[in-house]
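Written below as structure tokens is the structure these notes are about.
Complex shown without one protein chain; remaining protein chains in place.
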Amino acid sequence: METSKKAQKIGILTAGGDCPGLNAAIRGVGKTAIVEYGMEVLGFNAGYLGLINNDYTELKESQLSGILTLGGTILGTSREKPYKMVKKNGKTDTHKPEKIKKNYKKLGLDCIVCIGGNGTMKTASMLAKEGLNVIGIPKTIDNDVWGTDVTFGFDSAVQIATDAIDRLHTTANSHQRVMIIEIMGHHAGWLALYSGVAGGGDIILLPEIPYNIRSVCKKIENRYEDNKPYSIVVVAEGIDHPKNQTAASHLSEAIQTYTGIETRETVLGYIQRGGSPTPMDRILATRYGAHAAQCIAESNFGTMVAMKNNELTTVSLEEVGSNLRLVQPEHPLITKARKMGVSFGDEYQLIE
Amino acid sequence: METSKKAQKIGILTAGGDCPGLNAAIRGVGKTAIVEYGMEVLGFNAGYLGLINNDYTELKESQLSGILTLGGTILGTSREKPYKMVKKNGKTDTHKPEKIKKNYKKLGLDCIVCIGGNGTMKTASMLAKEGLNVIGIPKTIDNDVWGTDVTFGFDSAVQIATDAIDRLHTTANSHQRVMIIEIMGHHAGWLALYSGVAGGGDIILLPEIPYNIRSVCKKIENRYEDNKPYSIVVVAEGIDHPKNQTAASHLSEAIQTYTGIETRETVLGYIQRGGSPTPMDRILATRYGAHAAQCIAESNFGTMVAMKNNELTTVSLEEVGSNLRLVQPEHPLITKARKMGVSFGDEYQLIE
Amino acid sequence: METSKKAQKIGILTAGGDCPGLNAAIRGVGKTAIVEYGMEVLGFNAGYLGLINNDYTELKESQLSGILTLGGTILGTSREKPYKMVKKNGKTDTHKPEKIKKNYKKLGLDCIVCIGGNGTMKTASMLAKEGLNVIGIPKTIDNDVWGTDVTFGFDSAVQIATDAIDRLHTTANSHQRVMIIEIMGHHAGWLALYSGVAGGGDIILLPEIPYNIRSVCKKIENRYEDNKPYSIVVVAEGIDHPKNQTAASHLSEAIQTYTGIETRETVLGYIQRGGSPTPMDRILATRYGAHAAQCIAESNFGTMVAMKNNELTTVSLEEVGSNLRLVQPEHPLITKARKMGVSFGDEYQLIE
Partner (left out) sequence: METSKKAQKIGILTAGGDCPGLNAAIRGVGKTAIVEYGMEVLGFNAGYLGLINNDYTELKESQLSGILTLGGTILGTSREKPYKMVKKNGKTDTHKPEKIKKNYKKLGLDCIVCIGGNGTMKTASMLAKEGLNVIGIPKTIDNDVWGTDVTFGFDSAVQIATDAIDRLHTTANSHQRVMIIEIMGHHAGWLALYSGVAGGGDIILLPEIPYNIRSVCKKIENRYEDNKPYSIVVVAEGIDHPKNQTAASHLSEAIQTYTGIETRETVLGYIQRGGSPTPMDRILATRYGAHAAQCIAESNFGTMVAMKNNELTTVSLEEVGSNLRLVQPEHPLITKARKMGVSFGDEYQLIE
């Protein structure tokens, strides 16, 4: 696909789970493309489904006004994965990527901007291999996309989760209870770590750090003896636990059994994904979007925009693949928190 | 117990579940008692437990500064019910009320101000029958205390629940899903009703209005056909549902089964009880507290302070008992909401 | 104008200053009119200007979705007063009311719903006298419309103002300063009173209660001597002050001069008028809107919807006129606040 001609017509889509800042990113791409580069911008509906079904609307500048602060995505989203082979009427359906390529050509697109998380970047990378001009923008409240220091959506989710922990604090103190709050994060514990530290959690459990339930209880009992008969336990949903329970209810039962102290659990759930983005997420999403438009103008395709050491840059989509950026157990924030008395559930060597 | 002498020494306690505004109420009682009436004020710890165990601290005016905005209660709370007869070593323990009376006399108290919900008022009423000077202040996020139009804590909980519904809206729209949110309220649906209307819920299910699952699904399907392929269902935890599930997960399963539309559920939980009170809850709690102090000065005992038709008044604690103020199915807010298209799950006559 | 026939076509307009909840009210009128009564709904742009210039758009149900939480008004607003006689090219322009009547007839309107404050109700009342079917809905952050206990917008403004006072508190304490905050309210002090009490203001100055600057300073000095070397002064913009200064800067100078204590002032300004309405304002605006639609269906014209003793009702527009509902100096909230030590600037008899 020749890249020497000036890009004139681009598409945007948002894929994967909801996340604050999607509209800010769409606006960033679209306004820059229109105002600075005079491009035509198409918005594809419902993620990759829109590309497959040629379902799109043209985005004029006026439609990009007033969406900076809106949660959700004006384009809709879906978890459609066009390269996932599915049986259809007994036969494997291999036509989705073909449909995408056909629509891409038919519309005369010069680039597709794919805004999403790990799965979205993986698909974007495969489309790039097929010869399409693709640029990725990393979003996810989990902050676990490889190749960038930060994704938009994370700051907003930290705010929501921390606000919830703040609220539980007053109840924990007033009732002298152990309050357990389960935070999103199947594989990566960034959200639990940041909201746990910001919310003053006494115990923070992450998927990346195997915990020992007796160690957790010991911390709670030590606090109790130290005249602090309440504790806040912040736990990522992805920690080791029986599959027929939530992480929170598993911990709640275990703690109550071992310590005899009253416990209550809260599973924060989908409210972490919605609502107006924080100012910092608006700025980050805007910068990512604007940078993606600039990359198109510079024919820098097959890349994902990224932030490294506070500088906007790009990484190869192939490198990003579907790699996860996990929390390192020796992350400085963990080390600092441990020194202030926060437990990560792995402190005590216990002989059962 | 003579009431003609001027009250000089009073106690305050907070009992039952946590609720925004408890500290504002304590401050209202205490500041008025100290500044206006020159009383001595004792704060009993952990609800009625403090009265039973003579566990208290004197509250000076300086300790009442800066607590107006604080969530929780500086006195702590508990669900202790002194009149609940419990077997202890094989014998029924009838000594708790006796201990309370003894401590009340020993300390030379002129009145106890009991801040709490229905259970707390019931106990307060029984203590009043035993001859103690008692004044109740109604608090609960459920807004279901008999004898008053409103309890403090409700406005704050409506705010928290509505904020959560707002966040789910963006995700529902972006993903074209049915989002179900479970709101506190075992018996009374006030919180689900108010947050449901304020949050623009499409279906609102209350304990007071029996719902039909097919009617709920019909509403969702009608919206789908009307090009609104997403719905918000706001449900009180106390609606009819199997005991091995939450109300939300029961509904979620049923809706997905009947309609085939993707559903997600959120149980909001304890965050509805905590955190800084809204301005209106601060004002209400302050007024209740100040009025309780005035009632003491006027020897208006055995009563609960209340708001009726926007006026501060008192009702007999005996009348309050543990009666519940439930939502009337013909409540004007429900009637209005129905006319705007909101479903309460009981609209359609369906032949199974 | 015959009112026996069923109303079929109505207009809505929003006039006067911005206020949270306008869109919720528009939605309440529109959805009820369309869903329940099958009416056609026109939205007039920019308040009475739209009526004068026949500038309107039809509002379909889909346009009323998603606006419940939006600040501002989708119809725009203006301060246009059609009965205010203005010289135009040397002649008095009396044509505006004539134009309104002509457009009303030409469009075949059955009623105009006017959402606004005192000025808007005055105009609505005059249009009703001319024979138009008019219904008013009271909005204003000032809460000073005659004939109703409460206007929507007030609760949101109290929240914003209280949040600001909360922020000043921490700075006042940390710096040991007198912080003065000026709140909107030219004639009525409701907003300063409620946010002042909710924010724990030490001194609250209202247009309705003449203050004595020496009395204000005495309170500050008493606090200083009482080991509270900081004070929060909440002041309505409409208190007596020189016209070349803001109320806040006048007080600031005077207090610093008399007491020698460092003072800082903040004029909160327009942020009190904007942004998403609180849940309670959304509910109130929705109820008002839905009730207005019902009044149309019942041919209850020439009235303003109102809340009295927590019940929806109507009052005659003529009675409302442009009367103001001011704070009574003996308002129970003031009396209670005084007993807790709050100063209203009039306590001390001082001989100069």
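Should a chain be cited, it is by its letter among A, B and C, assigned in written order, with residues numbered from 1 in that chain.
As a convention for this text, a contact is a pair of C-beta atoms (placed from the backbone, for glycine too) under 8 Å apart; a residue touches a chain by one contact, two chains touch by 3 or more.
For clarity, every value in this text was computed on a predicted model and none was experimentally measured.
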| Which displayed chains the unshown chain touches | A, C
| Which listed residue (A:7, A:168 or A:290) would be found touching the missing chain in the intact complex? | A:290
| query | From the list A:107, A:254 or A:280, which touches the chain that is not on show? | reply | A:280
| Of C:96, C:169 or C:282, which sits in contact with the chain we cannot see? | C:169
| note | Missing-chain contacts on chain A, rising order, are 28, 31-32, 35-36, 62, 65, 68-69, 149, 155, 158-159, 162, 166, 169, 173, 194-195, 197-200, 227-228, 278-280, 282-283, 286-287, 290-291, 293-294, 309-312, 332-333, 336-337, 339-341
| query | Which chain C residues touch the hidden chain? | reply | 14, 18, 22, 46, 70-73, 76-78, 160, 163-164, 166-171, 173-176, 179, 264-271, 273-275
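Please note the rule applied: only the chains that are shown with their structure count from here on.
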| query | Graph of touching chains, which shape: line, ring, star, complete, other? | reply | line
| message | Going by average Cα coordinates, which chain is farthest removed from chain B? | response | A
| Geometric centre distance via CA averages, chain B-chain A, whole Å | 36
| note | Two or more other chains are touched by the chain B residues 166
